[in-house]
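First, the structure itself, so that you have it in front of you.
In this view, the complex is presented without one of its protein chains, the others remaining in place.
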Amino acid sequence: MMIDHPLLGLRDAQEFTYLGDASLIDRPDWQAEDAQDAFHDYLYLRDNPAGAHRELWFHETGDRSWLVVTRNTLTHEITKVELARDVARARGRSK
Amino acid sequence: MAYSGLRIIKEALSGHRGWKPAWRDPEPKAHYDIVIVGGGGHGLATAYYLASRYQTARVAVLEKGWIGGGNVGRNTTIVRSNYLLDGNQAFYNLSLRMWEDLEQDLNYNAMVSQRGILNLVHTDAQRDAARRRGNAMILAGDDAELLDTDGVRALYPFLNFENARFPIKGGLLHRRGGTVRHDAVAWGYARGADRRGVDIIQNCEVTGFKVENGTCLGVETTRGFIGAGKVGVAVAGSSSRVMQMAGLRLPIESHVLQAFVSEGLKPVIPGVITYGAGHFYCSQSDKGGLVFGGDIDMYNTYAQRGNLPVVEDVLESGISLIPALGRVRLLRSWGGIMDMSMDGSPFIDRTPIDGLYFNGGWCYGGFKATPASGLCFAHLMATDTPHEVAQAYRLDRFRSGHMIDEKGQGAQPNLH
Amino acid sequence: MNQVNRLTGGQINRAKELNFRFDGRSFKGFEGDTLASALLANGERLMGRSFKYHRPRGVLTAGSEEPNALVELRQGNRQEPNTRATVAELFEGLEAKAQNAWPSLRFDAMAVNDRISNFLTAGFYYKTFMWPKPFWEKVYEPIIRKAAGLGSISFEDDPDLYDKGFLHCDLLIIGAGPTGLAAALTAGRCGARVILADEDFRMGGRLNAETLALGDASGSDWAAEAIAELASLDNVRLMTRTTVIGAFDHGIYGAVERVQDHLPQAQADKPRQILWRIYSRRAMLCAGAMERPIAFADNDRPGVMLASAVRSYVNRWAAAPAQEIVIFTNNDDGHRTAADLIAKGVKVPAVIDVRADAPAVAGAELLAGAEVIGTEGRLGLTSVTVRLANGQTRKIKCGSLAVSGGWNPNVHLTCHQRGRPHWNAELAAFVPGPELPSGMTVAGAANGQLSTAQALAGGASGAVAALGDLGTTAKAIDLPQTEDAPIALKPFWHVQGGKSRAWVDLQNDVTVKDVKLAHQENFVSVEHLKRYTTLGMATDQGKTSNMLGLAVMAELTGKSIPETGTTIFRPPYTPVPMGTMAGRATGKHFHPTRKTPSHHWAEEQGAVFTEVGDWLRAQWFPRQGETHWRQSVDREVLQTRKSVGVCDVTTLGKIDVQGKDAATFLNKVYANAFAKLPVGKVRYGLMLREDGIAYDDGTAARLAEDHFVVTTTTANAVLAYRNMEFARQCLWPDLDVQLISTTEAWAQYAVAGPNARKLLKKIVDADVDISNEGFPFMACGEITLCGGLRARLFRISFSGELAYEVAVPTRYGDALVRALMEAGEEFDVTPYGTEALGVMRIEKGHAAGNELNGTTTALNLGLGRMVSKKKDCIGNTLSERKGLSDAAGLRLVGFRPVKAQDPVTAGAHLMRASGEISADTDQGYITSACFSPNLGCSIGIGFLKDGANRMGEKLRAANPLEGSTVEVEVVSAHFIDPEGERLRA
Partner (left out) sequence: MLNLKPITALGAEVPQVDSFDGLEIAERADFALASLAARQGEEVLCATKAQAYLGFALPQPGQGSLAAPFSAFWMGPDQWMIAAPHDRHEDLASHLKQALGESASVSEQTDGWCRFDLSGAGLQAVLERLCNADLASMAAGEARRVRLEHLGCFIWCLEPSQSVAILGPRSSAASLHHALVGAAKSAL
C-alpha cells in the first residue's frame, strides 16, 4: 500500500507501523465518574467497520509522524491522510 | 449411507451410481428451534453437536455463500493443545481429544494426523518460557517435551544449525499436535449434521435480527424471515459486521492472515515446525505441498488478500530456517479474515439480547478449536449455561480485568 | 536419433549446438531452444507422469502454464523440482530428470494406480482409511505421502544468491506481445518512464509463434524492430525473463526476474533471480490469452497438445511434435495450425472441426461436424478415433493431435484484488470485469481483443489513455496492416460419450467423471468442486483446466457458465522460488546485527556472545583455565561484588526528552511521579500500557529543568519511543516536548562494585566530584573525563552494588572500556557479561523481561505503591479493575531450594508442599533462576499467589517436563543487601 503523507507525499506503507482505530485519540477523562467504563469502551470496543475506517499509522522508518489515514477496509482505497496531531487538536486534545 | 472401504469397492463396481449428496439443499422453514448463522467449521460443528449430543430437533445453519468457505476453508490446518493459561487449557485439551475421535464420530476421514508440532527456541529466555508452557501443558493433561539442539537436529537435520543469525537452542515438542484436512472438517460436520436432520441452507445471507423487547425472535435473510427460538452467531471474520446489525460493538478487529502453499514435493517435513526467531511455521500436506504462514498484515481489513511485505517477511524467516527450500516454488497465497480479539482469546457467550448467542474472536487459532467450540456453543445454547471448559470466554472479561492474554500483548489485536 | 523432428527456419541459433541430458539420455539442441522444444525436436514426446495415476504425459503447452512436462532440473544442491520443460531455456550441459516416476519415466511402477483408478475417484480418501484408528499415521498416510508430491528436493542448502529491488515508473506494461509493444512504443516515444516486462526470454509474444505479417514485415521481425527502438530509449526499461507475479495495493507490482537461470553456472556474487517491487503510477495488462483444451476420451496421451503450442514449436523453434499431426478444433484459429504445418512440410492427415459449417482447409482433409472420441498409444499418441458427422467412426494415424477449444484471456492479475471477471458469450470466455486494481487497464487479447490488429490498436490507445490520466499527451503509433479475423468459434467443452476417461485437470488427474461425481454428491459450488476433486489446484493453478471443469459443471446443473461460477486467481501468477521471495535477508543476514561499542574489544578478550534482540552482547568472558561457563560467570559475579566489574549497557534504549513540559509529559507516561524530580537526579520509572499492565521499566535522569534522558529496556526501546510519540502527538499535542532516540549515540558502561568509585576517580577529570556526598546514589550529571571528553555520569545500580553508569560518544566507547580496564587493573577489575548481569539482578530481585511478560501488573511485581493515584497517567485507571487488583493475586517473591544442592528452574510451576500436582493446584511459576555464587545455591524469583504473605512457606517447584520436582522455600526476592546499603556506600 501507499500512504499519501501530508508532508512527504506517497510513501510505502511498509515504512509505517499500524496501531488501529483513530478513536484511540479520544482518551477519556480519568477523573470522570464512570472513568473505568469509559476507559474500557475506549480501549477495548471497536466499530471495526467494513468500509471507511479512520486509523492511526506511525511513520516509524520515516519522519516519526503519527497519521490519521481514512482507508476503506474492503478495497484498501485511501481517501484522506492527516497529521494525527492536527486531528487531536481539532478533537479538543491539548495538554 | 455409511462410508467405508467396502462401500467404495461396491460403488466402484457399480459405476459409482449410489453415492448420495453429502448434504441436502433444503428450502428454509419458517421457524427453527435454533438457527446458527455461519456455515463455517464452528457453525457446522455447533449444529452437529446440537443435533447429536443435545437432541435439539429443529436446527438450521444459514450460510451466506457456500459452506466451509470461511476460515475453515482457508487456514494452515494445524491442530494443537499447547496453551499456557488457565482459561484456555481445558478448552483446547478437550478440542484435541475430540479431534482424535472425530473421524469415527463423523464417519468421515478428515485426515487427522498427529505428527507433532515443534516450537523452536533460540534464546535462554525463550527456553524459560517454553519450560513454563511445557509444564503448564503437562499439568493440564497435554503432552510436551523439551528438546535441546541435538534433539531438534535428530528430528529435522536440514534446519539451519550452522549459519543461523539466531541459532536453534532447542524446542518444545507437542507430539499430539498435527494437521487435519481442513475442508473435510466442514464437509464431515455438514454431512453429520444433515444426516441428523439439520437444515444446511447455503446462499442465504442474514441481513438483520428481529429483536423485540430485548429478545431475539429470528433473522431476516436474503431468503426471507426465519424465526428462531435461539440464534447463535458463528461468523468469525465478519463478527463485527453481523453483530452490528444487533447493535453490539465487539472487542474485535478484522485482520487478514496470509497463508501459502508450495508446489507439490516428495516428503520433506513430517510434522509442523514453528520458527522462534521470525514469523514462519510450516507443515506438508498429504498432497505434498508445503503449507506455511507467518504474521498478519497488521492493518484492519475485510479484503481477503494481503500485500508483499508480509510475504517477504514470511519467506525471509522460512529460508533462514530451512535454506534447502530456496529452490522450491511458492504456488499460491491466500488471505483469510481473522476476528482478532483484544487479548488473543475467543468468546463463547450470551449477549445482552436474550436468545442471541455469540461465538467468535478466534484470531488465527480458530481451526484447531472447531470441535470444542462447536460442542461448547451447542452446550451454551441448549442449556443456557456455559460449558465448563469455556467459562472464561466471556464478552465482559475486559470490563472486569480477566484477560486471557497468551502472548502478553495487551489490547492491540494485531499483536496477538 | 539426432533432432529427427527439427524443421527449417525458426528463431534458434543453429550455429550454437548444445548438449543436454534428459532422464539419463543425451541429446542435442540449439541455443534458443527450451528443454521442451529440444526434446520434441529429438522425437521425444513422453516428458512426465501425472500426479495421481502416474499416467504417461507429454508436453501440452509452450508456456509457463504447462501442467505435464515437469522435470527436476540441475543436480546436487541446485536441484530444482517441478520445472516446466516449456520455459527451461536450454544451456550447454543441462541435466534434467523425470520426476514422480519410479524406476523410470517409461516404466513407472506407481502406474498401478491407474489400473485401480475406479476405486480412487474424487474424494475417495474421505470415505475410508478410518479404521483402525492408529493406522492413519502409521500405515495409510505414510503410503499416501510417499506416493503423492511431484519433484523432490536435495535437502542441501540452496547455494545461490537472490536480490530484491525497487523500481519506479509512470507506466508498467505487463507482456511484450503485439499489445505490449504497441503500448510501449506509444508511451516510450513521448518520454514517459516505462517498464516493459515479459516472462519470455524473447519479447514478441505470439508474434514469434505465428506466421502472420505486420505491414511488410513478418511478425517476429516487426517485434524485433520495435524492441530495438525501445532499447534505444533511456526512459524505457526492457525486462525480459521477468514475470509480473502480483498486483498489490495502490499500483505496487511484484515481478520476478530470472537473471541467471538460463546459464550453465550462476556467476558468483550475482543473483540467480531478483524480486522487484515496482511502484507504478499506471499499469497496462497486455498478457495475451491462453488456448484451452477440449476434453475427450484419453485426451492425455503424449502428443496431444494445444494447437497454439504446436504452432509455437513449429514456427518459433522449428520443432515438429510429430511427422503427422491431426487438428481438433471448434474455431477458425485451429485451422491456422494446419496451414502453418503444411507450410513447414508436416503432414496433416485431417482437420477435425466440431462445427458442421466449418470452412474448408487448403491442403488437408476437413472432417466437419466430427469429434475425437478416443486416442491410442501407450507412451505416445499413435492414432485418434473420430466420430464423423454421419455417426461413423474412423481411426486416423498420427503422432500428435493439435487441439483448440478457444482462448481464455489472461485475466489473472485483474483478480488479484478480488475483482471478478465477466462472461463474454461471443468468446465463450471470461474477460476482465470492471473492478480492476487501481491504476490498471487491460488491452489486447487479455481484454478479449483477440485479433492482432485489435491487439495493436488496443495497446496504442491504452497507452494514450493511461498517460492522459497522468497529464501527459501521447500520440498513438502508426499501426501496421495485419490480420483482423473475427473470432469464429462454437463453444464446445467436452466430447460426450467415449469409453475412456476424459481428462479435465491433467496434472491432478481430474476427469469429467470426477466432476460428475462431485455434482452427484452436491459439491456443486465451484469452490466445493475444486476442493473436493482437486481440480485447478495443480501447479498451473487451473490455467488449463478451470474453464473446462466449470463448463462440465454448468452442463450438469443446467445453468449457464457464469451462473455456475467464476474462479478468481491469486498471486503469484506463476510459482516463485521461495528463495527469491526471501532475497538476501537469510542465514546470518536474516536480521542486521547490532554491535555494542565494546564489541571489538570483547572479541579480543575471547568473549562469548549472545543474541539479545538484534544486538550481540558479551555473555561472559572466559579466562584461561575456565572450562565451563559457570566458572566464568561465578567469577565475574563474585569479583564484581567483591571489588569492581564493568559491563557494556549501551543496548538499553535512550530517549532524549526535552521541552518546557518535559516533566509534565513524563508524569503522564510513567506510572510514578516525575514532576518534582530535581535537576541532577535520576529516578526509577515504571511504564504501564493503557490496560494497566506493566510493560517497561527504566530510569529518567533530569539533566536540566527542560531536559531528561530516559532509558528503556533493550527489548522495548522501539516500542517505548513509539508510545511516547503517540502520547506526545495524539494525546497531549500541546505539551512542549521534543523526543529523539540517542541509543546509539552514547556508549554506556556500568562500573559496579565496592571499588567502582576508586576506579572511576582515575578516569574522570580532576574537577569532577564523585564522592558520596558530591555525587550521591541516584545522582546524574554531565561531566568530562580522560582529559576533557564530554560524558554523562549516572549513579544507578542494577547489580545492587555501589555503581555508576558512564556514557561517552560512541566512537570513544572502545577506548573507554580499555581505559577502564587499565585503570581497574589494580583492583583486579573484571568485565562481566549478560549472564553475570542476570545473576546479580536476580540476587537483587529486580524484574526484567521474564517478569515483564505482558500479563503482570505493578501489583504483581510488588511495585503497586509506585502507581500514583493522584495524577493522570497511562494505565492507572484500568489497572484498578477487579481482575488486576486481587489482594491475593500473584506477587513477585524469591525462592531458595530447601536442599541447597537442588536446582531452582525457571519455568517450573509452584505447588503446595503436599497434595496433587496439576493445573488445578497451580500456585504460580518461577520466572528467572540462576546459581548464586554469593549464596552458594541456586535461587529463583517468580510469581506466587498471595506471595507476599507466604514467606517461609515450603512449596514444590514442579518441572514435569524435565522430570524433576524440587522443594523450595518462599523468601524475599531481595537476596542480597535487602536494605540497599551497598548502593548508597
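Note that the chains are named A, B and C in the order they appear, and that numbering of residues resets to 1 at the start of each chain.
In this section, a contact is a pair of C-beta atoms (placed from the backbone, for glycine too) under 8 Å apart; a residue touches a chain by one contact, two chains touch by 3 or more.
Being a predicted model, the structure only gives us computed values, none of them experimental.
Student: Could you tell me which of the visible chains the hidden chain touches?
Tutor: Looking at the entire complex, the absent chain's contacts are A, C.
Student: Using the touch definition up top, pick the residue from C:660, C:912 or C:984 that touches the left-out chain.
Tutor: C:660
Student: Can you say which of C:426, C:469, C:744 or C:981 touches the chain missing from this structure?
Tutor: From the options C:426, C:469, C:744 or C:981, the contact with the absent chain belongs to C:744.
Student: Going by the contact rule already stated, which one of C:491, C:754 or C:809 would touch the omitted chain in the full complex?
Tutor: C:809
Student: Decide which residue listed in C:376, C:426, C:734 or C:825 touches the omitted chain of the complex.
Tutor: C:734
Student: Under the stated touch rule, tell me which residues of chain A contact the chain that is not displayed.
Tutor: Listed in rising order, the touching residues are 7-9, 12, 14-15, 60-65, 83, 85.
Student: Just the residue numbers, please: which parts of chain C touch the chain that's not shown?
Tutor: Touch set of chain C with respect to the missing chain: 161, 163-168, 193, 269-271, 274, 277, 279, 584-585, 589, 591-596, 599-600, 614-615, 650, 656, 658-660, 706-707, 734-736, 738, 740-747, 786-790, 808-812, 814-816, 819.
In this text, only the chains that are shown with their structure count from here on.
Student: Just give me the whole-number Å value for how far the CA centre of chain A lies from that of chain C.
Tutor: 28
Student: Counting in whole Å, what is the centre-to-centre distance of chain B and chain C, each centre being its mean C-alpha position?
Tutor: 23
Student: Residues of chain A that contact two or more other chains, please.
Tutor: 1, 13, 17, 19, 40, 43, 75-76
Student: Residues of chain C that contact two or more other chains, please.
Tutor: 248-249, 252, 417, 690-691, 878, 881
Student: Which chain C residues qualify as touching chain A in the complex?
Tutor: These residues of chain C touch chain A: 248-252, 279, 417, 438, 661, 664, 690-691, 718, 722, 725-726, 729-735, 872, 876-878, 880-881.
Student: Could you pull out which chain A residues touch chain C in their complex?
Tutor: 1-2, 12-13, 17, 19, 24-25, 27-28, 30-31, 35-36, 39-40, 43, 56, 58, 60, 64-66, 75-78, 83-85, 87-89, 93-95
Student: For a test of understanding, state which residues of chain A touch chain B in their complex under the given definition.
Tutor: Within the complex, chain A touches chain B at residues 1, 13-14, 17-21, 37, 40-41, 43-50, 53, 55, 71, 73-76.
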